[in-house]
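The next block holds one structure in the form of C-alpha cells; read it before the comments.
Every protein chain of the complex appears in place save one, which is left out.
Per-chain numbering from 1; labels A and B assigned in written order.
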Amino acid sequence: MILLLALLILVPAAAAMLRRNLVHSALLLVLSWAGLAAFYLWSGAEFVAFAQVLVYVGAVSMVVLFAVLLTRQNPDRAAPPDAAARLRAGAAVLTAAAVGAVIGHAILATPLPAAAGAPPVLTVRQLGLELMGRHAGSLLVIGALLTVALLGAVVLAAAEPGEKPGGKP
Amino acid sequence: MTLSVQHLWLIPALPLAAAAVGAVLPRSGRVPAASAAIAAMGAAFVLSCLALNGALADPARHAVHNFAWFDLGHGAVMLGWLLDPLTAFMCVMVTFVGLLIFVFSLGYMRDDPHFARFFCFLSLFAAAMLGLLVANSLLLLFICWELVGLASYLLIGFWFHRPAAAAAAKKAFLTTRLGDLGFLLGLLWLYDSAGSLLFYDAGRGVLESGVLAGLTAQTVAGGLALSTAIGLLLFCGAVGKSGQFPLHVWLPDAMEGPTPVSALIHAATMVAAGVFLVARLYPLMAADQALAAVPVHALTVVALIGAVTALLGAVIAVAQDDIKRVLAFSTVSQLGYMMLALGVGAWTAAIFHLLTHAFFKALLFLGAGSVIHAAHHEQDIRRLGGLRTRLPATYRTFVIGMMALAGVPFLFSGFWSKEAILHAAHGWTVSPLPLWAGLAAVALTAFYMTRLVAETFFGSPRSPAAAHAEESPAVMRIPLVLLAGCAILLGFLGTPAWPWLQARLAGAPLHGSLEHLFEGGGLMLLSIALVGAGIGLGWRFYGRRPRASAAAADPLAAASPTLMAALAARLGCDEFYAATVGRLHALAAAVADGLDRWVLGAAVSGVGLLGQFGGVVSRENDEGALNGGFDAAGAGLRGAGRSYARAQTGRVHGYLRALAVAFVVLGLVLLAGGVP
Partner (left out) sequence: MSPLHLCLLLSTGLFCIGLAGALSRSNAILVLLGIELMLNAANLNFIAFWRYGPAPSAGAGVVFVIFTIAVAAAEAAVGLALVIALHRHRRNLRLPEATRLKG
C-alpha cells in the first residue's frame, strides 16, 4: 500500500519538475498533493488529509494557476535550454542526490521502532480541544501570520499608483 | 448469480475509473478512451443485471451496507449503499441506455477533435448518476447530484467556443443551483432534526417509521408539519434538476450540447434524477398524508407543479421549429407527468413512466441526432423534409419512438405507462386539475409529434443539406434499432393485466389477470380518442399538404399569429426572469459595492490615519533622542556589511545550493563523528 502511495506521490512530482509547460506542472503537482492527502488518510490523520485537500489541492493550486496565467509569456520568448541551464540542472541533481544520500544513510542507519498496530485514532473533537487548549497561543500567532501574509500579498501584487490598470508598465 | 450490496459500489466505480483513464490520456488517445468507457459501461450493465436479479429475490427488502465516513467525536458521518428494486431497475436502465448512447457517440462524434475528452466526461456523468442511484445516504446522494450537475455543465458547454453553448451551460448550472439551494437547506434541516441522513438503517434511517413519526409530530411556522417543510425544500432540488415549472428554462437551452448528451443526460437519465429523488424520499414526502389539520400536503404541491409543467411543456412544444427543442419541451412535459404521478400517490407508475420514457426519448433524441448528422447539422424542421426515403432506418425507428411518446394504444410502451398515470390521477380526490392537464397534454403530445414527423420526414427536401442527406453508419443505426425494440416491449412489464413492474417496485404480491386489462375503460377510451384526435389534426395541418418551402408560413401561425408567436417565444419566461431576477441581482451587487466602498473603506482609512498619527509622534521621539547612538553603531555595521556583501551574488539558486551543500557537509561530519 505504501509503495503504491509512494508511486502516486513521487512520479507526478518528478514529472512536474521536468515538464516545460507550467500548466502541466501545476496539474501534475495537484495529483501529487492528492496522493499526499491519500497518505495522510491512510495514516489515520483524516483532518490533516482534508486540510491538505482544501489548502493544496484546492487553494494553492488555484493560486499557482492564476500566477501562471497572469504571467504567461509569448511562446517565442521562452528561451530554449542553454548550456548554463544544463550545467545548473546537472549541479542541481548532483546536490539533491548528495542530500538524499546523506539523509537516506542516516535513516537506514537508525534503529527505528518496528511496525505499530492499528492507526491511532484522533477525532476532530480531540484535535479541536488540542488546538484551542494547549496550542491556543500558537493558533493566535498563526492567525495573525495569515492575516499579515494576506495583506502583504495584496500589497506586493497590487498595481503601483502610477501604473495603468492593465498592468502594462 | 447476484451482486451483494457490499459490492454495489463497483457499479459507479467502473465508469469512474474509465473517466480517470480518459482524463490522463492525451488528445490522440481516442481508441483507448472510448474503449475504456464502453467496456466500463458494459461491465456496469452486467453488474446491474446481477444486482437486479438479487433485488428481485426479495423485492420488499431494502438491503443496505452502511459505513462510517469520518468520525466527528460525537458520532460519525455515515454513508452507505442501498439495494432495492427501485435502485436496481434504475441502474439497469441507466447502464443500458448509457451503453447504447456511448456506442452511438462513436459514430456521431467521430470527427470531433476532442473525442477522448467527450468520453471522459460521459463516463464521469455515468459514474455520478450511478452513484446517485446506489446511495443510501442523502449526503452521498447530494454529492453525486452535484457531480451530475457538473458533468451536465461540462457536456452542455462541450463546444464551448460557441457562445450559445457556453451561455447555455452557465444557465443550466445556475438555474439548477437555485433548486439545489433548497435541497441543501432541506438536507441540513433534516440532519438537524433527525440526526442522521441514512435512508434505511435498521429503524434509525430517515425513511423509516420511527424517525418519520417524530418528524410529523412537530410543526413549524404556519402549522406545516416539519416533514412537509423538509420535503418541500428537498423537492426544490428535484424541480431544478427535472426542469419543472418555474425552473424549466434551462432544459431547452441545454440542447446546445452534442446530441448524444441531450439523449443521455437531458432526456433519459439526469433529468429523471429529480423524479427518482422524490420516489426515493416517497415515505418522507407522504408522511404528512395522515395529518388532517395541515394547510398543505407536500404531495399536493408536487402534483400541481407536475400538472402545470406537463401542460406548459406540451403547449410550448407545439410552436418550436428546432427538432431538438421540440423534443426538449416534450421532455419537460413528460417529466411533469412523472411528478404528477408521484404527487397523486402512484410512485410506481411514475417510475414505470420514467423507465419507458428513458428508452423512447433516448430513441427519439438519437434519431434526431442521426437526422442532424445526416443533414450536416441542419436542425430546423422547416428546412428539413422528405427524409423518409433518404434515411429509411432512422425514419422507421423514429416513428416507433413518436408513437410510444404519443401513446398510440396497446402496442407501444408509452401508452401503458401514461394510462397508469392517468388512472391514478383520476382516482385522486384532492383536485381534478392533474387529470385535466394530463388529458390535454395527451392530445397536444400526439399533435406536436405528428407535426415533427410530418415536417421532418414527409414532403420534399427544403434545403440542400436535406436533399443530400445520407443514412448514418451502422454504429449509429444499431442502437436505434435496439432502443426501438425496448420502446415497444417494455410496456408489457406493467400492463394492468400483469403489473409485474409496479408490484416488484412496491414489494407487493402480484395480482394479475386479463380482466384488469381494460380496467377504467371509459378513461382509456377517452385518452385513445384524444390521441387519435391529436394525430389526425396534426396530419391534417402538416401531413396532407406538406410545406412547400422553408419560408412558407406555418398553417397554425397563419390562423393565429399572436398565439403562435407567444408560444414560439416560450411564453416569455426567460424575458420575465431577466427582467426580475437579473435586475434584482444587479441591484444587490450595486448595494454590496457601495457598502464595500463607503462603509468598510471609510473604516479602513480611519485606522490608517490613526496609524499615521502614531508614526508622527514616534518620529519626533526618534530623531531627537535615539539617533545619535545608533548612527555610530550603524557606521561600524556598514563596514562589516560591505565585506560580507561580496558573497551576495543576488542569485537565488546560489543561495539555495549553498544551503544544500552546507547541509551535506554537516551531515557527513555528524555521520563520521557519530551522533553525540
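The criterion applied here is as follows: contacts are C-beta pairs under 8 Å (C-beta built on N, C-alpha and C of every residue); 3 or more make two chains touch, one makes a residue touch a chain.
What you see is a predicted model; the values in this text were computed from it and never measured.
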Residue list for subunit B contacting the dropped chain reads 641-642, 644-653, 656-657, 660
Using the touch rule from the top, list residues of subunit A that touch the missing partner.
2-3, 5-6, 9-10, 13-14, 16-17, 22, 25-26, 29, 32-33, 36, 39-40, 43-45, 47-48, 51-52, 55-56, 59-60, 63-64, 66-68, 70-71, 73, 77, 79, 84-85, 88-89, 91-93, 95-97, 99-100, 103-104, 107-108, 112-116, 119-120, 122, 126-127, 130-131, 135, 138, 142, 145-146, 149-150, 152-154, 156-157, 159, 163, 167, 169
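The rule is simple: only the chains that are shown with their structure count from here on.
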Distance between the centres, which are taken as Cα means, of subunit B and subunit A, whole angstrom:
36
Help me check something: in the complex, which residues belonging to subunit A touch subunit B?
46, 88, 91-92, 95-96, 98-99, 102-103, 105-106, 109, 121, 123-126, 128
Contacts from subunit B onto subunit A in the complex sit at residues 70-74, 653, 657, 660-661, 663-664, 667-668, 671
